[in-house]
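Note that one protein chain of the assembly has been removed; the remaining protein chains are unaltered in position.
As written, the chains take the letters A and B, and residue 1 is the first residue of each chain.
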Amino acid sequence: MDIQGLSVEYRTGDVTARAVQDVSLELRKGETLGLVGESGSGKSTLGLALMGLIQPPGYITAGEITFDGVDLRRLGSDDLRNLRGTKIAMIFQDPMTSLNPVKKIGDHFIEYIQAHDAHASKQKARAIAETVLADLGIPASRVDDYPHQFSGGMRQRVMVGLALALNPSLIIADEPTTALDVIVEAQILKLLRDLKTKYSLSLLLITHNMGIVAEMADRVAVMYAGKIAEVAPTTEIFEDPKHPYTKALLDTIPNIQVEDKILNTIPGSPPSLTDPPPGCPFHPRCPYAFERCRAEVPESVVTGTDSEAACFLLEGVIARHSSK
Amino acid sequence: MGNLISPLVGKGHGRPLMLVGIGIALFITLMSIAAPFISPHDPTLIGFGPVDRAPSAQFPLGTDQYGRDLLSRTIWGGRFMLLVAVTAVLICMAVGLPIGLVSAYNGGNLDRTVALVMDSIYAFPSLVLAIIIISVFGVSIINESLAIAVVYIPTYFRVVRSQVLAIKEMPYVDAAKSVGASGPAILLKYILPNVISSIVVVGTVNFADSILTTAGLDFIGLGLPVTLPDWGIDLFYGRQLLPIGAWWTIFFSGLMILLAALGFSLISEGYAERMNPKLR
Partner (left out) sequence: MIMILLSIVFIIMRVLPGNPVLLRFEKNANPALIAAFTHQLGLDRPLYLQYFDYLWGLLHGDFGTSMAGSFEPVGPEILSRFPATLELTFYAFIVAVVVGVFLGAFGARKGGAPDEAVKVFGILIYAFPVFFLGMILQLVFGVWIHLLPVTGRLGAGIQPTGLSVGGVQYQTGIYTLDSLLSGNVTEFIDAVKHLILPATALGLVISGVFVRMTRANMMETMRSDFVTAARARGLKEKTVVYSYALRNAMLPIVTIMGLQFAILLSGAILTETEFSILGLGSYLVDRVNFRDYTAVQGAVVFLALLISSISLIVDILYAYLDPRVRL
């Protein structure tokens, strides 16, 4: 998938919040791309936008989303609907509220399968549901149970199952484990890894947890205040972060081996999305900020074979690299 | 107190509704108060004008079957209803609020018992309850007000109680208790201000409902003494003229009842919307 210049706004009353601003990103086939950022960085909005799920008062105001050669923004609503689930699927954050409380689990699957294949019989759909659930470690007998009868971890597995039932090629997982405890989280992540290998999936993993990213992602994109701050392969992000925000973010992770007296934090708070400061969005909190940062918005610059970052400091870096 | 005034100013969703409601309510209240001065004729004079006459220049709203001028009757007609409504609401607040506050705050079996009784009354159709009270105690302004109040007190009680129960568990109440604040003080300082906005919403709905119930009682024949001008009574009598198509006998009075109820309902909805962001 190729995203070019995507912008999403939320308009309520007289204020407009620019949740995603001019984001360009590439999702490569078969890779896991981790999308990190704090709450309010726009990462969830980006995920929803890719599936065309932005509803008023939210609007996509600019950009192209090209998937398998098709510009998703130009698709009619029916075509888009057909795409969802069959080519791109989404897993949501809170398994407690992501399933319809009055529908049996099996019915979720059957309805879903029949929505995309009018000829599928109920029995056939049910069989698929049972197979998928078995794949996930849920006994077939539970197909007739209701969501509230499952634990959080099992519900998330159901969500994963639903996402995979029609064999999509891309899965967008929006904070899939945030609402789960660490043990269950480990199980779900392992599940995702296994399924990804088994079915050759591409995965967009949206999270605020750097630990998950380290474990799962091939490449990492860092978002801040609706913009992409840095994109790089995972090892590079952790070993040699270029953007000041990425550096600060990594600094905040407590190191279990070192006895820190004080936890590191990033001073200040994220900027308002309705009234952003001019220039680079991170400059009020950036220890390296200088005059230019306050006035201009930095464009993404290439910083390595497969990485880029949006910071004025890096223009010197390029000069350094290119001189090597 | 700021809570009461702040919804009136500032932009936002419920404001037009609320202002329209206030406008209507004000219009009707002023009209009723000023009735003796602005009414062109005596509304009780039988045979003042020709009988059953449609609206005309002389009698802009027509006359009823007793030859009474309907314009005057319409201007005068709201007084008793408003009086009953105000009395009922005041009684409700005076009774329902303290009972709700104290019962909910103290909790325990007493609270549960009171709540059970209140729920039982709450489940009862208001008009039926009003009917049996009026039929037994007779018709008068105070009786009507009491009947309506009895019907509505459970609503106040419930609303207040749910708020109190929620706030009671809040950490800042515990904090206050830990520095030695007494029960009544906590009630007054912490709980009451939060409860006030709910009371406004319930109070205005109560008012609207009271008007409709009073009109209903009039219509059944359990209303105020029949010689007095009253919108409900007009409908009670005007009904007899419907088969001949004399629409004016019921239309204006009915419209006024509707407007009165509507005005206060709008205030209630508008206010509620301002206070509750979820509805926007």
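One rule holds for everything that comes next: a residue touches a chain if its C-beta (ideal position, glycine included) is under 8 Å from a C-beta of that chain, and two chains touch if they have at least 3 such contacts.
No experiment lies behind these values; they were computed from the predicted model shown.
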Residue of B:G96, B:G203, B:G216 or B:P229 in touch with the missing chain, whole complex considered:
B:G216
Of A:I3, A:A89, A:A125 or A:I138, the residue in touch with the unshown chain:
A:A89
Which one, A:P56, A:G76, A:P139 or A:P267, makes contact with the chain that was left out?
A:P56
Which residue among A:E111, A:D181 or A:E315 touches the omitted chain?
A:E111
For chain A, residues touching the missing partner are 48, 51, 53, 56, 77, 81-86, 89-90, 92-94, 97-103, 111-112, 115-116, 146, 148-149, 159, 162
In the complete complex, the non-displayed chain touches which residues of chain B?
17, 116-117, 119-128, 131-133, 135-137, 208, 212, 215-216, 219-222, 235, 239, 242-245, 247, 250-251, 254, 257-258, 261-262, 265-266, 269, 278-279
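Going forward, only the chains that are shown with their structure count from here on.
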List the centre-to-centre spacing of chain A and chain B in whole Å, with centres computed as mean CA coordinates.
53
